[in-house]
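A single protein chain has been removed from this complex, and every other one stays in its place.
Order as written gives the chain letters A, B and C; numbering starts at 1 within each chain.
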Amino acid sequence: MILLEILLLLFLIFCALAAVFAKNLVATVIIFMSYSSVMAILWILLQSPDLAITEAAVGAGVTSILFFLALRKLNQLRGVDRDDET
Amino acid sequence: MMKHDGKPQHLFDRFMRWAEGEDPNQDREVAEDPERAEFIEYLEYIDSHEFLDFGAYRLMRYRERKAKGITQPLPHSSGQGQSVVISQSRIPGRRYRPGRLRSLIRLYRIASIFVAIVMMVTLLGVVLVMPQFGDPDAPAVNEVSERYLEQGVEETGAINAVTGMILDYRAFDTFGESTVLFAAAMSVILLLRHPGRPAATEGSGDLILHRMGMLILPAVMMFGIYVILNGHLSPGGGFSGGTVLGCGLILSALILGRSRMEILLPSKRITKLTVICLLAYGVMKGYSFFTGANHIGWDIPKGTPGAIFSGGFLLPLNICVGIIVGCTMYTFYTLFAGKEE
Amino acid sequence: MNFIQNIPFFSLFLILLSAIASPFLSQKNGALRLAQGVQLAVTLLSGWLLTELWQTGTSFTYQMGHFPAPWGNELKAGPLEALFAASFSLVMLLSFTGGTRDIQRDIRPERQGMFCLLMQLLYAALLAMVYTNDLFTAYVFIEIAAITACVAVVAKESGKSVVAAIRYLVFSCLGSGLVLLGISILYCVTGHLLMEDLGEIIAQLVSGGTYMVPLTAAALLMTLGLSIKSAQFPFHAWLPDAHASATTSASAILSGLVLKGYIVLLIKLIVRVFGDSMLISIYMDDLLFLLGLTGMLFASVAALRQEDVKRMVAYSSSAQISYIFLALGLGSRAGTAAACFQILAHAFTKPMIFVGAGALIRAGRGGHYWSDLRGAAWRDPMAGLAFTVGGLSLCGLPLLAGFSSKYGLAVAALAAEWQTMPALFGIAASSVLNATYYIPAILAIWGKRAEREQLLHHTVQDYQIAIVCFLVCNVILGMGVGPLFEVIYQGLELL
Partner (left out) sequence: MAELFIQQRFYIGAVLLFTIGLATLFLHPNLIKKIIGLNLMDTSVFLFLAAMGYIEGGRAPIVTLGSETPAYINPVPGGLVLTGIVVAVSTTALFLALTCRLYRKYHSLNLDIILMRAKEEKEDHGQ
């Protein structure tokens, strides 16, 4: 059990580093999703199912969707004239 | 998939294209924009040097641009007639001084690396002397948490001690938290909504998404509603269930397309629903704070612990929180998914 | 239970519920009028609370819900909290009134209602920080304040303000992250979140010498987080842009109140949770003192170099915040009292300057630079008067609020040990620096223009009423030092 927890923690740290150093922003967000899922698993191990459900729905769900949509919006804005904002 | 010289298009590629705001079914076109090229070049440079770039590259580009005589790379925003008047009367200010900026940036980076390392070492020192992990005699296990666990069922009617705690014992925090969410939703609306423009109509014609979505959507919605309604009996509650519900709403918007979703749930109605739920929450909790503090009789029946209708205000509170959270998540989605132009 | 004890709860819920309900208002300016009405009501209620508590010399706790303190949430109010609540409400009302025209000019009509809503939430968060007796509640309301304050900056919608807002958000997220970490560590070693219980257990731990490292770290983290949020000197990078690019009301509120809200919380932490003896044993007071001293000088020097009026005033805010930290760093009751007085003095002076500067900028055709404002005061003498009196007050002209607070600070410094000389030197040098940038500014706005311009208005405007109120408050603060310090000392005893 302790070994599993340590492995998961190491994986978390690995995910965090990978998310920070990833070259592609979309990849960053995907790694962040997996980070959130692993965090949810850890919270199950810590006997906090309330937190695990919330983190899985918020971290891996809504936050990531927001990130994807924002990235998409940013890339769509690429062609827009810069001074359209007054 | 139709005109790709017979090359199969991977799902990931399609996803990447979608994420970049292109139509995944179209061929990729790269616009020749010098600004963008410079930007990409810069990003590539940053990527290869990551943390080691002390602003040097930026400086190089700036000098080059200056040498070419492009001192005014940004056409500034029109529509501020007054500012033109100012600009003539103003004495020339200090110019942009690259050297100073570079040293500042270097100082800032070195300082922040230093701060981060110091912080890490300190915190490691702190956690090693803290009460041990999993220790049943840790200071945090005291009369406060004992009462939540031992008398929570009689006092709040909730079997789930966490729900009992956040919605009854420490309800003021939770009201503040819902207000945070409301404030964030209002802020994002203020930042991203353009009232003059119609909502984007973006029907998704993707067959896989449609079929699969239709398959899992009822399950997601049911799960969300279950988690909300059983918040005081099982793990979960308004926040987790509301988020799941929000995901369900987002999924249905993806399946049906924004235009149809706008007919079903107009954004005005979403805001109104959020406001009404938050008000209901505030009034319910305000009533119980007032009666509690003034020791006026408290006559909301608690019900049998374990039954769905138990726990006094907990069930309606959970429903309110669930609706607030779900609607807020959906509002975030609509605002971020809406096209600008 | 006395009815009057419900006032903190009533004011918080009145503000929150009216703010939440305000999207239902349909008529033009409805949200603005509602906000002003609520602010007026809360000012009167808090004033009533203040007089009652001062006369009886008591403080009370208000249990939020059916469960007593360590289990439920709790508010606590004494004379000091009531004083802060009353003056914050008054400043809020006056800043709103003073900036109405700028709100209407700077913010799109359809967004004005939303802006008022968010400012009301900010106001509720400030009052909650003043009244709360629970650390986690404080954290939640700190976050509300962070989000709404950031939007207050960005509501003006110029590119500059968006950049300023994002820097502001980065810094305030950092600050609240540190505060949350500090709260977690404290909870881990004590098992409490209520300030009084925390204080007791910390006193036991300190006398027993256990868990000193976590306690020190928690104290440092929370102080660091709160000083980042209140723009104390090495962390003030976000402040000038954020305050300079917001609309007038927002600048006034951010500068006059939001920074102070965090400091009120810090004072409560110092007095109620950690206690003087523990902080002295970990040299926290010396740290605060040095931060304050350097901040006073550096921020003033930076203000000297600004050409934009609002930026200069914003830098001067950072310098004034440093006075508060200096006073807290004296580590004595007198020092804390001086800090409280400085909070009040600055809360009434800086919004006045911002309202005056806003009106002057309007009179000077919208230019922010000194060269555009030459002679602007002749076009709008009331605004010129506000700027002049505010500036002179910060320079330390007797009978004005700034002088009294410097006086209180100097008296507190005289009783200190090694800090006396540096503190006196710092106060003197910073006053001279203040004068060096405010007096040329005042001379510039009253300077003659080539052609004599007409007065802008002949009727009384609402912002002029606000300025008159600010002036009166400033003079009251300047003259009524004795009774005010009495209230503050009484409040600190009961905090």
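Descriptive notes on the structure:
Everything below uses one rule, namely that a contact is a pair of C-beta atoms (placed from the backbone, for glycine too) under 8 Å apart; a residue touches a chain by one contact, two chains touch by 3 or more.
Since this is a predicted model, take the numbers as computed values, not measurements.
Only one of C:L25, C:I166, C:L290 or C:L494 touches the chain withheld from this view, namely C:I166. Of the options C:T56, C:S184, C:Q204 or C:S277, the residue whose C-beta touches the omitted chain is C:S184. Residue positions on subunit A in contact with the hidden chain: 2, 5-6, 9, 12-13, 16-17, 19-20, 25, 28-29, 32, 35-36, 39, 42-43, 46-51, 54-55, 58-59, 62-63, 66-67, 70-71, 73-74, 77-78, 80, 82, 84-85, in rising order.
The chain not displayed touches subunit B at residues 35-36, 39, 42-43, 46, 51, 55, 58, 62, 71-74, 76, 83, 86-87, 90, 92-93, 95-96, 101, 105, 109, 112-113, 115-117, 119-120, 123-124, 127-128, 130, 132-136, 138, 140-141, 144-145, 148-150, 152-153, 159-162, 165-166, 170, 173-174, 177, 180-181, 183-185, 187-188, 191-192, 233-235, 237, 239, 305-306, 325, 332, 335-336, 340. Mapped onto subunit C, contacts with the missing chain fall at residues 136, 140, 143, 146-147, 150-151, 154, 159-160, 162-163, 165-166, 169-170, 173-174, 177, 180-181, 184, 187-188, 193, 369.
Note that in this section only the chains that are shown with their structure count from here on.
Inter-chain spacing, taken between the CA centroids of subunit B and subunit C, is 29 Å. Once the centre of each chain is set as its mean CA position, subunit A and subunit C turn out to be 36 Å apart.
For subunit B, residues touching at least two other chains, in rising order: 77.
Contact of a single residue of subunit C with at least two other chains is seen at positions 159. The touching residues of subunit B, counted against subunit A in their complex, run 15-16, 18-22, 31, 33, 36, 47, 50, 74-80, 160, 162-163, 227, 235-237, 239-240, 243-244, 246-247, 250, 329, 332-333, 336-337, 339-341. Within the complex, the subunit C residues that touch subunit B are 1, 5-6, 9, 13, 16-17, 20-21, 23-24, 62-67, 70-73, 110-111, 114-115, 117-118, 121, 124, 128, 134, 136-137, 140-141, 143-144, 147-148, 150-151, 154-155, 159, 181, 185, 187-192, 201, 211, 213-214, 217, 307, 365-369, 371-372. Against subunit C, the residues of subunit B that register as touching in their complex are 77, 82-83, 85-86, 89-91, 93, 122-123, 125-126, 129-131, 138-145, 147-148, 155, 168-173, 175-177, 179-180, 182-184, 186-187, 189-191, 195, 271-272, 275, 278-279, 282-283, 286, 288-295, 298.
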